[in-house]
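Let me begin by presenting the structure, written as structure tokens, before commenting on it.
All protein chains of the complex are present and in place, except for one that has been dropped.
Per-chain residue numbering starts at 1, and chain names A, B and C are given in the order in which the chains are listed.
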Amino acid sequence: MDSHASLFQEGFHWMLLARTLEEKIAALYHAGKIVGGVYLGRGQEAFSASMALCLEKGRDIFAPLIRDQAGRMAFGEPMIDTARTYLGSALGPMRGRDGNIHRGRPSKGMPAMISHLGAMIAVVCGMLKARQFQGQSGTVGATCIGDGGTSTGAFHEAMNMASVERLPLVIAVANNQFAYSTPTDRQYGCRDLVDRAAGYGVEGYVVDGTDLEACLEVFTKAVSRARAGHGPQMVVGNLLRLCGHGAHDDGSYIPDELKATDLGRDCLKLARQRMLNKNWATLSELEMMEAEASEAVQQAVAQAQRDPLPDPAQESWQPISSTWLMETMTNSPFHTDSKRA
Amino acid sequence: MDSHASLFQEGFHWMLLARTLEEKIAALYHAGKIVGGVYLGRGQEAFSASMALCLEKGRDIFAPLIRDQAGRMAFGEPMIDTARTYLGSALGPMRGRDGNIHRGRPSKGMPAMISHLGAMIAVVCGMLKARQFQGQSGTVGATCIGDGGTSTGAFHEAMNMASVERLPLVIAVANNQFAYSTPTDRQYGCRDLVDRAAGYGVEGYVVDGTDLEACLEVFTKAVSRARAGHGPQMVVGNLLRLCGHGAHDDGSYIPDELKATDLGRDCLKLARQRMLNKNWATLSELEMMEAEASEAVQQAVAQAQRDPLPDPAQESWQPISSTWLMETMTNSPFHTDSKRA
Amino acid sequence: MSITYLEAIREAQARALREDPNVFIYGQDIARFGGAFKATKNLAREFPGRVLDSPISEDAMMGLAVGAAIEGMRPIVEMQFADFSSIAFNQIVNQAATHYWRTGIPCPLVVRLPSGGTAGSGPFHSQSMESLYAHYPGLIVLTPATVGDAYWMLLEAITLNDPVIFCEHKFLYYHLKADELPDERLPIGKARIVRHGKHASVVTYSAMLHESLRAADELAKLGYEIEVVDLRSIKPMDTDTILASVARTGRLLAVGEAFPWGGVTAEVVSRVVAEGFHLLDAPPKRLNARDTPIPYHPNLWAAHRPTAATIAEALRELLGF
Partner (left out) sequence: MSITYLEAIREAQARALREDPNVFIYGQDIARFGGAFKATKNLAREFPGRVLDSPISEDAMMGLAVGAAIEGMRPIVEMQFADFSSIAFNQIVNQAATHYWRTGIPCPLVVRLPSGGTAGSGPFHSQSMESLYAHYPGLIVLTPATVGDAYWMLLEAITLNDPVIFCEHKFLYYHLKADELPDERLPIGKARIVRHGKHASVVTYSAMLHESLRAADELAKLGYEIEVVDLRSIKPMDTDTILASVARTGRLLAVGEAFPWGGVTAEVVSRVVAEGFHLLDAPPKRLNARDTPIPYHPNLWAAHRPTAATIAEALRELLGF
């Protein structure tokens, strides 16, 4: 089997795992087992996984956003990190301090997003700048943004800065036609978001975000051009969010006509069909994969559910790493005035 | 004489007045008579005056930036406002509370800029939106930004918003090749700033900012298209700042080679020559105009210098207009705890 | 026929839209969708063209509001969460807040900030930013704690000729109900004695009012009568009412949900000791959230912010246990 096929298969694998895991997370949410928001990448798995698959783990940087479960997994984030963060386990990467999609492992090249849209792009720029300073110039940094997130000043400042510094940044713009409930005509006035690329002096691409093969192709190109020193790359993927904004939202404002267009195709179904058509897997092999995915998800969730929860009494409540400065930092421990450490 | 000629002459008139006034302001600064910054529009008068001349006073909105002395005058700001604000007169529009280019008369359609670059664009959007609500849809709002100011998130958010709301906004981007000391290659990575227009879905124009005639032409077009409902318009003027960033700065970092290019031509000299060549004025008429400009400037400055200065004892020190809430606003008047009003 | 704190906010906006053609609302997902919390539910339909979805551009949203305000409109800006107003910070404190003082032209607008913590919301959807805005000159900062205040203060805020930061508490949105909208309205700038007492005064605001009232119930079981003062508006701050309360009780505990350094509780304590030092029988105390980001997990969150239990504990200390 050629490398093209194996890349596709790998992509399908992560898409399937991500979808399976997120369905479980959504079910936990609806069962009241998850507190706070749940954000799903349904319909965006091909686009997200492709970007991450084109990166080199252990070398490159990937800063996922809210719909990048597939990309996270493809980049090496273990399933248990997701489960633990959603369930607030004390053993997860965020130790119950932060939740859901606000997770990462910066030491593995995956920063932990803050909520404020657009804010991670400049952080990736800084990580890349650090690599430049440290003489590791081949590193590529990839990150994502939604159609809505492109309206932030943070997006603009960071894109422009990446261009001025000629950083090997790849930005994936997932145009899923909505920002929460807001359709694109209330979000931007340009013909296509890719038209922004020229304004930053970066190379731009448009891709059908529902087509795994096309996504893999475009990200392969963008990542290799970034790595080769051609500066920032912007890939706009057109697709549709196949769910609400969060698990709390039924997305009923998404018109049926839009769902019926090519944008509304389910990338996972398409990829599955392609696996069959190309004879990259038989139906029973696919069913086996699906069963394995369910099993892996069950295990991860079960493990996270057995984990200890964060214990306020064990918490250090220490916002800075310079421990010796804590004494005078605030006049608590009990956060009242009168008792000091 | 045709309207084309008379517009040119009017432009020249304001350019000359602005240059003359600013030279006086700079002299006052160097004589220690002005405290704080002095920012000059030297070399940008043609671009600035043209934009304002194409607006309808009393109807349109003009939000000038730091190098728009010429545009301000062309839009109707009296010279005495400039002199008073620089000299801190209690009678000026800012009453000594704010200074130099941080002045305006919002009730005359000219908001008073804050320093933070890019921040005025959204304000103009809001003023235009108000006019829409109030049924005055023919109003155009114009404002300026520098090459440096285009790197702000505020610029991006406001441009995008103007496009989404299809506001009749005209933005003049004065690319004077420097932001303070920073050359354009450390400011942006695109080929030309006009390439940003398509990214917002707005109409874009490039003009030789040293050429009054060309500037008048392009702004006439942009303003009329905005007024006719074609949405925001972006005009990029290429020119050179023919002075330091402020009067404190000798601009010695501007390379001589750049000064020697077409960008470095003095728009006022060019316009003056054109006046002669076209027989729109004789040499002695020009000299008369110059003498009159000097005389007018002397008078305005002399008047402002005779003005009362702000008196802290007369100040209301009232940050809000709801006077009845002031009592409990802070625990001053003497800004200590113990004496309350 | 009961009404929630959230519905009161919606009703106040509906009334303002009805009564003043200059009012409009601008914010993310507020039109057809009715807002992330449904504070503008149906308003876009009832008032076509006056409730508008904005792009995700908090800086420009505020800039637009300022421009519209100085041209005679009365914009209401809904931030999706208070935390995102950090992006609009510059336009709020430097543009809106300075406009009247610099130019003499008022800048009447209201920024609605869904504020404060709820379980599972984490560091970026839980913040209480009132102290930041109160620090800057030129802003009025309101923190309604009751259904009636949510309604009447918002209505009054919209009529004020100054920029108002209206801090709504997300926890109260659904949890707080009244049987009907009270007719009683106290003007902006006045604090309210919510519970009378004589042994100690708790001065607080927003969601912490309700925790404090529960703590007062606890202390009542021990025979202590705790007076509870709701600031309602943190800028202006009604020092006279606070002082009068401390004069009655001799003891002060200032309680807030925000971060502990500086802010409302420090301002309350500083005002009281400056003018009412002689009234105090014990050192005045503060109780705030802990000095870390706001944690996601409910276990941690409950230990991060003050609660009835920790307020009661602080009161017992204050009363000399």
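Note that a contact is a pair of C-beta atoms (placed from the backbone, for glycine too) under 8 Å apart; a residue touches a chain by one contact, two chains touch by 3 or more.
Quick caveat: nothing in here was measured; it's all calculated off a predicted structure.
For the chain that does not appear, the touching partners among the shown chains are A, B, C. In the complete assembly, the contact with the undisplayed chain comes from A:P319, out of A:P78, A:G138 or A:P319.
Per the touch definition above, the residue from A:L17, A:A52, A:L65 or A:A122 contacting the chain not shown is A:A122.
For the chain left out of this panel, the touching residue among C:A145, C:V269 or C:A303 is C:V269. Touching the missing chain, out of C:I87, C:V164, C:A191 or C:V255, is residue C:I87. Panel shows chain A; residues 93-94, 97-98, 102, 104-107, 111-112, 114-116, 119-131, 133-134, 153-154, 157-158, 160-161, 164, 318-322, 324-329, 331, 337-338, 340 of it touch the chain omitted from the view. Interface with the hidden chain, as seen from chain C, comprises residues 83, 86-87, 89-90, 93-94, 97-98, 101-102, 123-124, 131-132, 134-138, 235, 258-259, 261-267, 269-270, 273-275, 277-278, 280, 282-286, 290-293.
Listed by residue number, the positions of chain B touching the unshown chain are 34-37, 88, 94, 96-100, 102, 114-117, 148-149, 151-154, 179-182, 186-188, 253, 309-313, 315, 317-319, 329-332, 334-338.
One rule holds for everything that comes next: only the chains that are shown with their structure count from here on.
Taking the mean of the C-alpha atoms as each chain's centre, chain B and chain C sit 39 Å apart.
Centroid to centroid, with C-alpha atoms defining each point, chain A and chain B lie 44 Å apart. With centres defined as mean CA coordinates, chain C is found 34 Å away from chain A.
Across the assembly, chain C contributes residues 54-55, 57, 59-60 that each touch 2 or more other chains.
Counting partner chains per residue, chain A has residues 151-154, 186-188 touching two or more of them.
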